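The structure appears below as C-alpha cells.
The other protein chains are all here in position, but one chain of the complex has been omitted.
Chain naming follows the written order as A and B, and within any one chain the residues start at number 1.
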Amino acid sequence: MALPAVAGSEYLEENYLTVKGRFRGIWSWLLSTDHKRIGILYLICIITAFLAAVAIGFLMRLEQLNMGETIVSARTYNSFFTLHGVIMVFMFIIPGIPAVFGNFFLPIQIGAKDVFFPRINLLSWYCWVGGAVLLIVALFTGTGAPDTGWTFYAPYSTRTGTNVTLALLAAFILGFSSILTGLNFITTIHRMRAPGMGWFRMPLFVWGIYATAWIQVLATPIVGITLLMVLTERVFGVGIFDAAKGGDPVLYQHLFWIYSHPAVYIMILPGMGVISEIIPAFAKRTIFGYKAIAYSSMAIAIAGSLVWGHHMFVSGQSYLISVVFSAITFLVAIPSAIKVFNWVATLYKGSIDPQPPLLYSLTFIFLFMIGGFSGIMNGVLNVNVHIHDTYFVVSHFHYVMFGGTGLALFAAMHYWFPKMFGRIYSKKLANIALAIEFVGFNLLYFTMMIMGYRGMPRRYYDHLPQFHTDHVIATVGSWILVAGLLLMFGNLFWSIFRGKKVGMNPWGGATLEWQIPTPPPHENFEEVPYIDHDPYDFKKVKVTR
Amino acid sequence: MNQTANVTSEMHHSDEIGAKLGMWLFLFTELLLFGGMFILYAIYRASHSHEFFLAASELDTFIGTINTLALLTSSLTVALSIEALRRGNRKLSITMLIVTILLGIIFMINKYFEWSAKIHHGIYPGGEVLLRMSDGEMLFFNLYYVMTGLHGLHVLVGIVVLSAMLLFITRGNQSSAIKLENSGLYWHLVDIIWIFLFPLFYLIS
Partner (left out) sequence: MNQNESSAAQVGPSIHSIGYGTYVLIWIGLVVFTGLTVVVSGVDLKPLTATAALTIAAIKAILVLLYFMHLKYEPSLFKTLVVVVVIALTTFIIFTFLDVLFR
C-alpha cells in the first residue's frame, strides 16, 4: 500500500496560495486556472452575495415588525423578496457547495491534479461575475429592481415595467456558469480518477457532486430557454405565454419548474455529500451503507426530476397529473430518508469526536428533517390547497435550503477550512455561533410555519392583526440569527489571517485531501496516488494533528 | 517527480475521449434548450391543430426543403473533412470545410429571404397582420420565429466556429483533429434540430 509521499506534516510554506506562476499580483488570481484558486474566488463571491441577500431579508423582517408601511412601500417590498430570492437561489445556493468545495476538493479527492477543463472552469466563474454585474445594473438603472418574485411568473413578468429583462439576462448567464461547472465535473469524474479508484471507492462527496452535475447539465437549459422566451415576449412582443395571443401562462409554470424543482436537488445533494464526509471522519468509522448512499444520490436526481408539478397544484393543472406528481413526491422522500438513517447508523458505536464540523452536521440533520417532513405535508393535495403561497411554504424551503444546504455549507467551511488555509479557527466561537444561529433560526422559521398554517400569505408587505405577535417573534429571531451568522463569519475570516497554523491532518480524516500537505501545493500530489482501499478506511490513515 | 501546471492541458489533449465527452455534454444542453421549445410546440399544436395547418401553408415548402438539403449536405462535407484530416489529407479536409461553411451561408441567406418576405407581409411578432390572426396561427408564427431564430443563431455560431477551424488547419495547428471533430459534432446537432424543425413547421399542410 503506498501513501503519497509527503514532505512533512507541518504547515507547507510554498503552497497554492503563494506559488509564483505566469502572472503577477491580482492577475495571478483573476487568470488562474488552478481549481483551488477558482474555488477561493467563488468563495469570496458567494459569501458576499449571501450577506447581501441576508441584509435584504433582514430589511424584509423589519418591514413586518409593524402593521402597515413600516420602512418601505409595498412596491419596494416586492423588489426585496424578488432580489432576496434571485440572489440566494441563483448566486448563492445553486453555485454554493459545488463551485467552492467541489472545485477545491473534487480533483484532490479523486487523486487528480485539476479538473478536466481548467479554462472552462475559470470561464464559469466569469459567467457568475457577469451575471452578478448585470443584476446589479438591473437594480440601479432604469425602472428599478424587478418585482415579480424570483419565479418570474408570466403574465406579470412579461408586462411589468421593472427591469425584468436585465434580471432575466443575468439569470441566463448565471445558468451558464452552472452548466459549465456540471459539464466539467462529469468529465473530470469519468476520466481523471486515480488508478485503483473504481466508482465505489470514490468519496461520497464525489457521488453527490456527480449526481448534482447531471442535473446542472440537463435541467438548467430548460429554464434558460424559458427565461429567454419571457425576454422575447418583453422585447419583441412574442406572445408564447400571453393568453391574449393564444398562449397559456400555466405552460410557463411547467417549463419553469421542470428546472426549478430539480434545482433544489442541485442545492441539497452536494450538502448531503458533505455530511457523508463529515460523519465518518468524526465517528472514526466507515460510513454505514456506502452503496445505498451512492445510489440514493442518483435516485434523488432522477425521481426529483419528475415532481415539478407539486408547485402547481392550485394553478389549474389537471387533477390527474396532480395525483401523479403528489405520488412521486412522496417517493422522493425515501432516498433522502435512507441517507439520514445511514448517517445516524454510522454514528452508532463510533468514536465520536464532537468537533464543530460534526456539530454543524448534526444540526443539518435535525433542521433538514423538519424541512423534509414539512415538504411531504406540502405534497398532500388537500393540505396543499390551504398552505400554498402561505408562510408554511416559506418555512419549509428555508428549513431545507437554509437549515439544510446552508448548514451543510457552514459545516463544509468548518471542516475544510484548515486544509484550505492551513490554520484553525476558534472552535469555541464556532460552537457558540452555531448555538445562536440555531435559536434564531427556529424562532424565525418555526414561527413562520405556525403563521402559515394559520393562513398568513407570503409575499405580502403587510399583515393582519392576528399575525402580529408571530411576526414580531420571527423578526426578533432574525436578529438573533444574523448575530450568529456574523459571529461565525467573523471567526472564520479573522482566522484566515491570524488563526493558529495546522498540519496535514488535524481532524484525522481518511480521504485523500487529508493525505496531502496543508495548504495543498499547486499540483496537489507529488506522485499519482494508487488507491487500494475504501474511502473511509481509518485503519490506513496517517493522522497528524 | 515534479509536475507543472502544464500537465493538465497536455493531459486533456491526449485524452480525446474526455474532450469528446465534454462536447457531448454540451450538446445535451443544446438538445434540452431546444427541447423546452419543442414541448411548447407539441402542446400548442395538439390544442390548435387546425389553425397550425392553416398557418403552415403560409410557409414555403420549397425553400424549407432546399435548406434541409443544404444542411444535410453540409453534415456530409464536414464529416468528410474530419475523415480527410484523420487520414492526413489536409487539402481535401480544407476543401470540404469550405464547402460546409458555404452551405451554412446559403442556409442563412435563404432564411434571410424567408423572414424578410414574412416581415414585409406584416407577419412578425407584434406585426399588425399577425395580431389579427387566430390564437393558433399567432402561436404558430411566434414559435416559428423563436425556434428558427434561435436555430439560425446556432448556425451562425457554427459558421464562425468552423471558420476558426479553417484557420487552425491551414496554419497546421497541433490538436486540429479533435477540435474539428468536436466542431463537427456541434454542426451535426444543428443539423439534427433542423431535421425536426423542418417537418414540424413546413410539412403540416
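Please note the rule applied: contacts are C-beta pairs under 8 Å (C-beta built on N, C-alpha and C of every residue); 3 or more make two chains touch, one makes a residue touch a chain.
Since this is a predicted model, take the numbers as computed values, not measurements.
For the omitted chain, the shown partners it touches in the full complex are A, B.
Screening A:G142, A:G161 or A:G196 for touch with the missing chain picks out A:G196.
Annotation: of B:I63, B:L156 or B:L200, B:L200 touches the absent chain (contact as defined above). Although one chain is not shown, part of chain B still touches it, namely residues 3, 7, 10-11, 14-17, 20-21, 24, 28, 31-32, 35, 38-39, 42-43, 45-47, 61, 65, 68-69, 72-73, 75-76, 78-80, 83, 86-87, 177-178, 181, 184-185, 188-189, 191-192, 195-196, 198-200, 203-205. In the full complex, chain A touches the omitted chain through residues 111-113, 190-197, 218, 222, 248, 250-251, 254, 258, 305-306, 309, 316-321, 324, 528.
Everything that follows uses one rule, which is that only the chains that are shown with their structure count from here on.
Centres computed as Cα averages put chain A at a distance of 35 Å from chain B. Listed in rising order, the residues of chain A touching chain B in the complex are 21, 33-34, 113-114, 116-118, 120, 179, 182-184, 186-187, 190-192, 217-222, 224-226, 228-229, 232, 236-240, 245-248, 251, 254-255, 258, 522-523, 526-527. Interface residues of chain B facing chain A in the complex, by the touch rule stated above, are 1-5, 7-9, 11-12, 15, 17-18, 21-22, 25-26, 28-30, 32-37, 39-40, 43-44, 48, 125-126, 131, 134-136, 138-139, 142-143, 145-146, 150.
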